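Left out: one protein chain. Kept in place: all the others.
After this line comes subunit A, so read on.
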């Protein structure tokens, strides 16, 4: 593990829009108090590494019951009858619920985040394998499972449709026959950009390239599966739900809307969350069943998914069949981008994305490049597979867009026989072009793409590997070298509220800072950490902005009864939105602190200055007449000025003016074994730019984790189905996640291009590596075979798939072609050439 530790150039450490001029570069950042730029150890790790985390499944309540869901073995089947009588006979089974029981409470169905209606328990027709059919509530989870085995369901099996392509065939079985206006499996068409202008650019172009590629169905697969503990209190008419939620406040509003329980009588608590990655954004039937059961039985009910239930039924990601096209000049200047997508949405339209666009942010498919014209079209279809389309560690379909454009640039480079680094350089949006409006309507905040690419090329020793690649080709070597580049742009930090919402609620976020009389503080935020390190990094923002020690700040989140309303953590929005709210709230506290300092120091408020270096408030021109924030906090409670209320706290609800656009360049060097198709990583260089950096260690951890997931995506992960709609990739024996053994040494670096509109100049970063790395990896494997004409290898690039591509290119090799045996200790025989 290595990391670039170059000092940040002086100009780049200054926060944008900060009159105080930012932190003192002499002391790096943070001033030793754990402020901006310091690699503070994560506050949350003590409890996690000492086994004192508190996850949903750790929660036990007196009298708690357990819920087990009966699931359909078929992908498409009509239910004739459900017989629960034998299950009820099992000792310890308290109740068995079916759609009929839920219908009595108007809970048999629930809305999805895309306004579709999903069965909580199936009443009539099963639409995907493992769909929820009945629920058994019992005294313990073993008995619940015993009871579930005794529920007898009479199915009439129907023909399933598994792929989007088959679903749109004229004679395909109709999946959603319960919908009045639905005559086929088509959900929507969507297009973006100027079709006419783009077509013109393509007609006039020197060269055009086209490639078909599939972004396979993935699962976010967090370590902790989804689940809840629901607890209805009939004395208070209030329900408390401990929930594996990335968005507790939004979930409370939705819970209230679905259940009819008033919102102030719903308390959602997200305790420690064992990873989310977008999987814990939707509401799942199990939550609704457990809540209904608790209300009806007036006892707490726990529902916790098994691993295979999580993979087979909860929000998947990707599943886009894409065609990409580029139009360019002979010199490699890209003039136009065109794409057409077929999207498999599963049995319900349950995509979890809050933008106004049906395909999320997929329309950022022009990437880091200054392109004249672009046009994209997309068709979405229902299939007999689990619903989903969550943003797996990314902003809503930006991953698919980045894959498309970064793959296509490589295809174009091959067509023109140009270096893929050079062709990127020729097309990058230039630093002076920002703010940059793209051909599909995005407004990029800032970037310096060439700088990040140059740094990555240098770190990776690019020229050396190009030379080594040539040498191996000339020597007809057993193992080929491939070098892949991805110079991606992300788009993260939803809102602004005018273009992004959940159920109508604009996507702002919030922070509430209370400084206590003894000078320490509690920060409450509306976002919800699932491993991102908020308890540390947000405390660092407060430390920086108030001159406090990071140790004296506690961050709380995840309890809707006590924390300010927020829209949750996903799409790398926490730092861009709640981080901004935190900085703004801290500055409000600072303003009030100035007023208190003026009172104490008997000076005019406008004469009070705050020194970021020392963190102290002093009278202008008299630095010895100063107060610390601790002293001011005491005054706020014990001697507050008449012009102010007592106390020292502030709240901010922050609606971002724009998204932030983090970016980076990744370079991957692989060695491909021509005998087996195995791929080894030789080098993995990741240069990221997320603007001003709060905690470099947390950022590096985020990058490492995301790169590992990118490797999983490119090399092995795939939720597969057979032709009957059976999920054949529904457990960890078949849905392959990389282990430490499959992960190479990562070499991380960074550049700093602050966001001009963010209060501390920061951008989101947690998702850049998942978004940016798959095309770099695929480009590397393709690059190893490019000399033989290979232009694309589909993900996941398992050895068999890579070998088939080698064989198609005539590059496959047998050991006997290059192995020679030398006699032991002998001098007989002719030594072969090396």
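In this text, contacts are C-beta pairs under 8 Å (C-beta built on N, C-alpha and C of every residue); 3 or more make two chains touch, one makes a residue touch a chain; residues count from 1.
Just so it is clear, contacts and distances are computed from a predicted model.
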Among "Archaeal glutamate synthase [NADPH]", "Glutamine amidotransferase type-2 domain-containing protein", "Carbon-monoxide dehydrogenase medium subunit" or "Branched-chain amino acid ABC transporter permease", UniProt-listed name of the chain not shown: "Carbon-monoxide dehydrogenase medium subunit"
Per the touch definition above, residue among A:475, A:562, A:643 or A:745 touching the missing chain: A:475
Residue, one of A:504, A:621 or A:823, that touches the chain absent here: A:823
Selected from A:165, A:556, A:678 or A:808 as touching the chain missing from the view: A:678
For subunit A, the residues touching the chain missing from this view: 68, 141-142, 144-146, 149, 306, 308, 472, 475-479, 675-678, 715-716, 720, 728-729, 733-734, 736-739, 741-742, 798-800, 803-804, 812, 814-816, 818-824, 832-834
